[in-house]
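Only a single protein chain was left out; the remaining protein chains are all shown in position.
== chain A ==
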Amino acid sequence: MDRLGLTPDEWTAITLSLRVAAVATLASLGPGLAVAWLLARRRFPGRGLLDGIVHLPLILPPVVTGYLLLLAFGRRGAFGAALAEIGIVLSFRWTGAALACAVMGFPLMVRAMRLSLEAVDRRVEQAAATLGAGPWSVFLTVTLPLALPGVLAGAVLAFAKAMGEFGATITFVSNIPGETQTLPSAIYSLTQVPGGEAAALRLTLVSIALSMAALLASELLARRLARRLGQAESRP
């Protein structure tokens, strides 16, 4: 099999990367929105701490984040052992790669969502409440639709980050072809062996194309949403 001049191994790395990034993004949407909402709308003790923890992966060396994940979710880790009891193993599995990518992309996602939630006009939400909408209805029918461009931007950022995540992933789940070898890991491996330059370049081009496609898609969606909201331009 030799589609687009790529070897089956290279295809495996690409599809695995897409799967890991998609799962990481989808799985962080809910928690990301919840944390963004808490940070944007609520004043509570420990808010600063939560904000700090969410942003930690952004400033820590990725290797440190990966190692912390290994300590926590490895087979002997506090959470890892408990999860293993119910049959969920993360270390050295693609699911672990997804977890690492989700953690690394989380601050970017939360940041974009939080900004867009803060930009939603509270007075419009109040108007909805006077029309009989309870807090959940207000969130689902007013807040979320109005914040959607930012929520989407957050998701795209997290996806792009997941596609490129390397340090935390390789530290936490290693670099196993077909299981945890994502695009960046594959490129790294290729650069470590003689004669791998051509393949590394091919995968690099694929990586650039995928990132561009994600950006373009999000731009198009954001424009359509903005039109629906009746605004000329709405960038989160």
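Following the convention adopted for this analysis, a residue touches a chain if its C-beta (ideal position, glycine included) is under 8 Å from a C-beta of that chain, and two chains touch if they have at least 3 such contacts; residues count from 1.
Just so we're on the same page, contacts and distances are computed from a predicted model.
Not every chain of the complex appears here, and the one that does not is recorded in UniProt as "Molybdate transport system ATP-binding protein", selected from "Ethanolamine ammonia-lyase large subunit", "Molybdate transport system ATP-binding protein", "Amino acid/amide ABC transporter membrane protein 1 (HAAT family)" or "Cytochrome c oxidase subunit III". Note on the undisplayed chain: of the listed residues A:Leu6, A:Leu58, A:Val89 or A:Ala129, the one touching it is A:Ala129. Chain A residues in contact with the hidden partner, per the touch definition given at the top, are 121, 123-124, 126-135, 137-138, 141-142, 145-146, 228-231.
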